[in-house]
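Shown below is the structure under consideration.
With one protein chain removed, the remaining protein chains of the complex are shown where they sit.
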Amino acid sequence: MAESLALPRDTSNPVVSALTVIAVQLAGALFLRQFLLIDDWRLVIGLLLLFGAALVLMERVPSLEARVEAAFARHSRLALLLGIAIVLAFPFVLEGNTYALHLCVISMLYAVLALALNFQLGSANIPNFATGASYGIGAYASALLALNFGVSFWLALPVAAVVATIFGFLLGIPSMRTRDSYLALVTIAFGVVIHQLLNNLEFTGGPNGLVGIPAPELFGHSFASPLVIFGQELPSQANFYYLSALLVLISIVFARRLHDSRVGLAWNALRTDELAARCQGINVTWYKVLAFAVDAFLAGFAGTIYAFYVGFISPDNFTFLVSVTIMTMVIAGGMDNILGVIVGAFLLTLLPEKLRAFSDYRILFFGVTVIVFLMIRPQGLFPQRLRRYGH
Amino acid sequence: MGLTASSPVVLEGENLTMRFGGLVAMAEVAFTLKRGEILGIIGPNGAGKSTLLNIITGIYIPSSGEVRLEGERLNGVPAHKIVARGIARTFQSSRLFGDLSVLDNVIIGRHTHTKAGVFDAIFRRGRAKAELDAAAAHAETLLKSVSRGLHEQRHRPAGELAQADRRRLEIARALATDPKVLLLDEPSSGMDDADTDALMDDIRAVCAQRPDLALMIIEHDMRLVASLPHRVMVLDYGQKLADGPYEEIRKIPRVQEAYLGRKAAQHAGA
Partner (left out) sequence: MSELFLQQLLNWITLGSIYALIAVGFSLLFGVLNIIHFSHGDVSLLAPFLALSVISAIGSALGDAGSLGTFLLALLVAIAITGVIGVLLDLVVIQRFRQAPAMMALVATVALGIVLRELIRHLFPNGSNPHAFPRLVEGDVTIAGFTIPLFSVMVIVVSVLAVCALFFMLNNTRLGLHIKAVSQDRDAARLMAINPGRIFRATFFVASAIGAIGGLFFSSYAGMARFDFSIDVGLIGFSAAVVGGLGSMPGAIIGSLLIAGLDTLVQATVPNGASYRLVFVFLLVIGVLVFRPSGLMGRSLVEKV
């Protein structure tokens, strides 16, 4: 039957498939741990080759990929619980390495940004070179609230997201009329305007930015102090690790629910053919603006956490290059594929950091990697998949 | 039911004129379409057939004249709202959502009958999911009724379908909007005779299941025009040349020569 082509059924032993899930997740976690902890660039390259080999294997042997996928579909609950357990336990296996923990936090914030952009770029194919600007608006809005009005992190978080969303709507308005390259330029222009304003206005601190953003507190525990769990002391970055992990989880839930909803379908429809989408009754204009707003909303959250995490922000954290990097994460990871986008975000955050041996050549290397990647694997690491119903 | 002498008019156009800059693509065309009626539209390329469809569906705004659906003016109503009011269409060069599954294509056709927004999708997932599952169930039934073969391929990407199935899917997607009027833009284009015959049977079946549905078909294939529509309207240079049963319009010599072509004229005479 044709059906079996599209819906791989797991016919193997349930124990085997459960073990597959466990093995794949543990292997992923182990890989990330080693990647974070090693210093020697030769080992970094070695691990990357290993990663590449795994991808090639998956592509060459589709039955293997299908089996892993089916195993995850069958044991989705196990996969979820184990995934959460791994994320919770991860800081404990980093040997108290604060730099590794720091990289995890930054990678997760970029994962949120990439997931945010994915609504637009992946689901609806709307170019947006201003996610970095929305990220900056969130960061500045919350930092200004905290510095000038003593607003706590927990209140600043939603307020900054709302501010970013309002700007997202504003940015979305031109998308009602412009398209493609023209829309791309509108978003680039918006990003430049925001960056220049942050750079020149007095109350944003000009090029020096804002300093002394206080660390958040929760039930009397300051996020600037070490985190003690079960008698184990973790560096202070662990506070933000768990906070960012929570935000990533929320973003994944958002992304999945929207993808599997009427809204996600409408975005996919206008991605392929705007006119045909209109002729199915989809208010294309509204859905485009909505995509901008959702992107800005999540980016605003990420910006707030970033501001309170590093304690100082400046316009140079939110440039056009940041937006381009986020776009690349989505494209390289796999448009409209949640796992792909997250992997893309981790890879492109960690890669330049891990190649510090080439310190001065990092940006060059980054540019070359992006080009080569787009040339040899334009569909991304994990291409988009068809939806399924009745599960 | 179906078409009777007393069937009410569902869709009518009056004085429809369309100018693009200095070019007049359509001049004072009027038409009516009754409930349950099938209206064929013929005419040479550039005669204004597609322009008429685009005006009715709100893609173009006519320079003058008006379109009324059950007495209500449609001028200025945006395309996506016209769908909600009950006019659905297909395209000459079938415009499916090629990277989505066949089933998803039809579910998207249910857009105007579902409501969930961003907030529902995230915070009231149960409700949103139930609604979408119902839409999926509806879409499955619809696919099955339009074509069993298509239903069996429902999990394939629409872009992989064969030409005839693409047409069927476009019709199913349009029917998913629960239209009162269905507009088909050259459904048989790019298909051979066998495929066209099969498609005609499918269209007949669709109409038999929905006796109230009014159809407007733009066609070049004279076998289809001869057998399917109750009435045929002939357009030429943006003007209405004739309007009547096929048996009548095919006798008009100018129609025979200019619009049916010599071969079709022989065919009609045979």
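Annotations
Each chain gets a letter, A and B, in the order it is written, and its residues are counted from 1.
Just so we're on the same page, a residue touches a chain if its C-beta (ideal position, glycine included) is under 8 Å from a C-beta of that chain, and two chains touch if they have at least 3 such contacts.
Keep in mind it's a predicted model, so treat the numbers as computed, not measured.
Annotation: of A:Pro14, A:Pro62, A:Pro226 or A:Gly367, A:Gly367 touches the absent chain (contact as defined above). Across A:Pro14, A:Gly52, A:Pro226 or A:Pro378, the single residue that touches the chain missing here is A:Pro378.
Across A:Ala71, A:Val186, A:Leu247 or A:Leu381, the residue that sits in touch with the chain not pictured is A:Val186.
Looking at chain A, the residues touching the absent chain are 121, 125, 127, 173-174, 177-182, 184-186, 188-190, 192-193, 196-197, 199-200, 275, 320-321, 324, 327-328, 331, 360-361, 363-364, 366-368, 370-371, 374-375, 378.
The criterion applied here is as follows: only the chains that are shown with their structure count from here on.
Remark: chain B residues 57, 59, 78-81, 83-84, 88-89, 91, 95-101, 103-104, 107-109, 111-112, 114-118, 120-122, 125, 128-129, 131-133, 135-136, 152-153, 155-157, 173, 177 touch chain A in the complex.
Chain A makes touch with chain B in their complex at residues 1-3, 5-7, 253-254, 257-258, 260-266, 268-269, 272-273, 275-284, 290, 294, 384, 386-390.
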